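One chain of protein is taken out of this complex; the other chains stay put.
For clarity, chains are labelled A, B and C in written order, and residue numbers in each chain start from 1.
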Amino acid sequence: MKRLVPLIITFVVGTVLILSVFIPPMEGLGENFTLFFDIIAVFAFFLGGGNLVRVHFQKMSRKSDDWEFSIVTLVGFFVMLAAGLFKIGNPGDIASSVTADGSLFQAIYRSVFVPLSSTMYALLAFFVASASYRAFRAKNREATLLLVAAFIILLGSTPFGTMLTSWVPESWSIFQIPNLAVWLMSSPNLAGQRAIIIGIGLGVVSISLRLILGLERTYLGDDNA
Amino acid sequence: MLSPLMAITVQDIGITVSLVFILLGLAWLAWRSFSGKEVDRRIIFLFIFFSVAMPVIFKISFKFKATPIVNALYEKIESLPNNSTVLISYDFDPAMAPEVQPMADALSRHCLSRDIKIVYMCLFPTGQGQLEQTFSTVVRNEFPEKQDGIDFVNLGYKAGGEGVLNVIVTDFEKMFPTDVNSVPYSEIPIFDNIKSCKNLDLIISIGGGRPGIKEWVLFVGDPGNIPMAAGVAAVVAPQLYPYYPNQILGLLGGVKGAAEYENRLRDSDPKFADMPTPATTMMGPQTLAHIVVMSFIIIGNILFFRNRKRGEIS
Amino acid sequence: MKKTSMVVFATIASLFLLSWIVKGMFSEGSSPYLDGFLVTLAAFLTLAIMSFLYKDNPYYKFAEHLFVGVSAAYAMCLGFWSTIVGNLIPRLSSTVSDFFQVNYIEGDYNIFFVIPIIFGILLLMRLSPKAGWLSRWPLAFIVGTTAGLNFVRYLRSDFINQINSTIIPLLIDWNGFGDFFSNMNFSATGQLVMMFSNLVIFVGVVCGIIYFYFSKEHTGWFGRASKVGIWILMITFGASFGYTVMGRISLLVGRITFLFKDWLEIIS
Partner (left out) sequence: MKFISIYFVLLVSLSVSAQTNDNDSTSLLVNDSLTIKIAPPTSVIVEDYKYDDADNLQLHWVPSIDDMPQDGKVVRYRIYQSTNNGSFVLVDSVNFSVNMKKIEGLAIDSTYQFMVSAVSKNYEAKSNKTITIQTEREWINFNLASLFLIALLITSAVIYFIETARRGKELFVRKIAGLEAVDEAIGRATEMGRPILFIPGIHDMDDVQTLAAITILGKVARQVADYDTKIRMPVARSLVMTAARETIKTAYQTAGRPDAYNDDMVNYITDEQFGYVAAVDGIMVREKPATIFLLGAFFAESLILAETGNSVGAIQIAGTARPAQLPFFIAACDFTLIGEELFAASAYLSGEPKMLGSLKGQDVGKAIAMGVIIVGVISITLGEAYGIEFFSNITSSIQSFFTVNK
């Protein structure tokens, strides 16, 4: 029961969605299944929220490391949730957009969410720089090729690339660095990415097949869980 | 008499100071590394911070010529007759915004100025927050005469990623019974002749994550045979080249792609002469930072080869 | 140790308080002190995250934990308003639709929309240790949907269409060897470069696939082809690398612009 029902659900849903591509009268059914999926996806957000609350309450009650910061998480969570669900400060009525300008929700989004998430990723600029100094070495032929290609792309995206090779005549213009960078992107890069895409595409096809046929069950976890 | 002279001087001083700082810093770093001393990671962090910050303050900027893959999108929008409908999907979060928000703004500006109607939507929840940004800076600010529902419409966000796409490729209303302000689909004039994505003249996905342009191609562009284009964060741009030109007709990659598009747009028509060009402004600091990163790689590798040679001798 | 951290805290707090007051005094708008507070808050959070570069510290931890909470709630709210209120309620009940001021959608199959609700609630069962196994049902639905959707789409876009796009002529505008050699040049848009590009794409794709082909030992000509494949892949990764550097720096430029423009107002 614990395993059979999920396996049947996966099989039926997967098969219907594949067949709905080939059989026009099944299109509507496929669409509805997808719509169900979209609605369940929202419950996954709720699950994420619920999990967060549970984990952080546990941390607080167990007084585990850094439990004080769990309070920060929970306060942030509940304030944002209230702002969004009750549309606090929203200039319109209940039907207006939740992200309308002037609402508390949008204000928190702009002055808390935006700086936090974008700075998080901006940190990577520092790490890229330090890694380029300390770790990116031409250790072997492969790494050398990689670094040379990266170099041309980087140089090609700056005006210095243009300056360095502007003396190259038109009949040799492929050797001008900006042109070379464009060429690298649209020929060898395209070829390499395409080989990868074909490989990954086949991988996705085969794992989908295994999931639908119930050969792959790892996602169900073990029986006792 | 004095003001142009002043302007030039401030710029010049800025560039000179930045370049001198960067060159001295690199020289110091090289000297220190070659004399075999550790350079603390935090010093490198500080150095890169200043190399980016100084050109931001002094506003060093350059011009860019549009590469073919960027130009293709520009030409496509130019070739659309007015009254066509374009869908722009905001599939990004604030973390990617510095790279892709300028593209979204420039594309919106281009379409609206050519009387092309725009349907806005997003596959990222945060896209709706970013959409609001474009509405306040471009749509309502520069085109006050354009009307919601007639010239543009905001459908907002729906959860589900590819699940959303799989529905709208055949039926918009099923997925979006109303727009973001709860106006029913049937009462929105833009949708009079539009039932599904197949009735659109062009779809542009602006993003850089998942779901994003790849899902658009797989679930909408290819099955529905609909022209697609994209503006993406630099990190994913190389991965999308295999789809060009058959599955994606044009691609703006990273802030450079955005800058190229801004320049192309500005050169095309005097009415765009004063438009804000955030991406072009960003390319100044970007350029100097690239030079620093390249110098780092060179210094690091010289060091590596020297040490290896020594290792071989001993 | 305790004392230093108190001093640091006091300094930071007073600096940002000062920033708030100054911003409030000089900014224009209907609610200057609120705007001033919001910008100061954003700046504080930006710097708090950046302080991680020095070392892991309480300010960074504060910012990170805040981010986790806020982002989870953001997604929940948007999901609720857009999908639950936008797509689900209008198909279930006209009274509730009226409450949220959305149009009720008449339909013969509306009753089936209880399925996603049931599955949704089952999904939430995961939070309970005893009934957690029930969450496998909606999970199975999610897995089945993605598998079913992906199977056909990946096959079409990433396999068949990619093969089709790779069928390209190696000789372009071909009028024989004489013509070719007499017009030969290395212009970026010239015949030679175009032909070479197509050759690289053809050889690159085939050799790349050979590298990822696991059923044959990579020896002899197959090994040499796979060697070419790895070179092409390395150039590919190099291009990725260059673009990633570009992308990451842009994000930093974005943040620094925020600090100098919106907060400190050094630049306009």
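One rule holds for everything that comes next: a residue touches a chain if its C-beta (ideal position, glycine included) is under 8 Å from a C-beta of that chain, and two chains touch if they have at least 3 such contacts.
Just so we're clear, the structure is a prediction, and the values are computed from it rather than from any experiment.
*Asks:* I'd like to know which visible chains would be in contact with the absent chain if the whole complex were considered.
*Replies:* For the complete complex, the undisplayed chain touches A, B, C.
*Asks:* Provide the residue numbers of chain C that touch the chain removed from this figure.
*Replies:* Within chain C, the residues touching the omitted chain are 52, 56, 61, 64, 68, 151-152, 155-156, 159-164, 166-171, 174, 202, 205-206, 209-210, 212-218, 233-234, 237-238, 240-241, 244.
*Asks:* If the missing chain were put back, which residues of chain A would it touch?
*Replies:* Residues 18, 21-25, 27-28, 120-121, 123-124, 127-128, 130-131, 134-137, 139, 142-143, 146-147, 150, 193, 196, 198-200, 202-203, 205-207, 209-210, 213, 215-216, 218-219, 221 of chain A touch the chain absent from view.
*Asks:* Could you please point out the chain B residues that touch the chain left off the display?
*Replies:* 81, 83, 150, 189, 192-193, 195-196, 198-199, 222-225, 235-236, 239
We adopt the following convention: only the chains that are shown with their structure count from here on.
*Asks:* Could you pull out the chain whose C-alpha mean position is farthest off from that of chain A?
*Replies:* Farthest chain from chain A, going by C-alpha centroids: B.
*Asks:* Centroid of chain B to centroid of chain C, CA atoms only: how many Å?
*Replies:* Measuring from centre to centre gives 13 Å for this pair.
*Asks:* Averaging over Cα atoms per chain, report the distance between chain A and chain C in Å.
*Replies:* Taking the mean C-alpha position of each chain, the two centres sit 4 Å apart.
*Asks:* If a residue has to touch 2 or more other chains to count, which residues of chain C qualify?
*Replies:* Chain C, residues with two or more chain partners: 53, 74-75, 78-79, 83, 87, 101-102, 145-146, 149-150, 154, 157-158, 162, 165, 236, 239-240, 243-246, 248-249, 251-252, 254-255.
*Asks:* By the touch rule stated above, which residues of chain B touch at least two different other chains?
*Replies:* 45, 48-49, 52, 95-98, 126, 128, 156, 158-160, 163, 166, 175, 182, 223, 238-239, 242, 256, 286, 289-290, 293
*Asks:* Per the contact definition, I'd like the list of chain C residues that touch chain A in the complex.
*Replies:* The contact residues of chain C facing chain A are 38-39, 41-43, 45-46, 49-50, 52-53, 61-81, 83-84, 87-88, 99-102, 109, 112-113, 115-117, 119-121, 123-124, 126-127, 132-133, 136-152, 154-155, 157-159, 162-163, 165-166, 185-190, 193, 196-197, 200-205, 207-209, 211-212, 229-246, 248-249, 251-252, 254-255, 258.
*Asks:* In the complex, go through chain C and note every residue touching chain B.
*Replies:* Interface residues on chain C, with respect to chain B: 53-54, 74-75, 78-79, 82-83, 86-87, 90, 101-103, 105, 145-146, 149-150, 153-154, 156-158, 161-162, 164-165, 236, 239-240, 243-257, 260, 266-267.
*Asks:* Which bits of chain A are touching chain B when the two form their complex?
*Replies:* The touching residues are 21, 27, 30-31, 34-35, 37-39, 41-42, 45, 92, 95-101, 106, 109-110, 113-114, 117-118, 120-121, 125-126, 128-130, 132-139, 147, 150-151, 154-155, 157-160, 178, 182, 185-186, 189-190, 193-194, 196-197.
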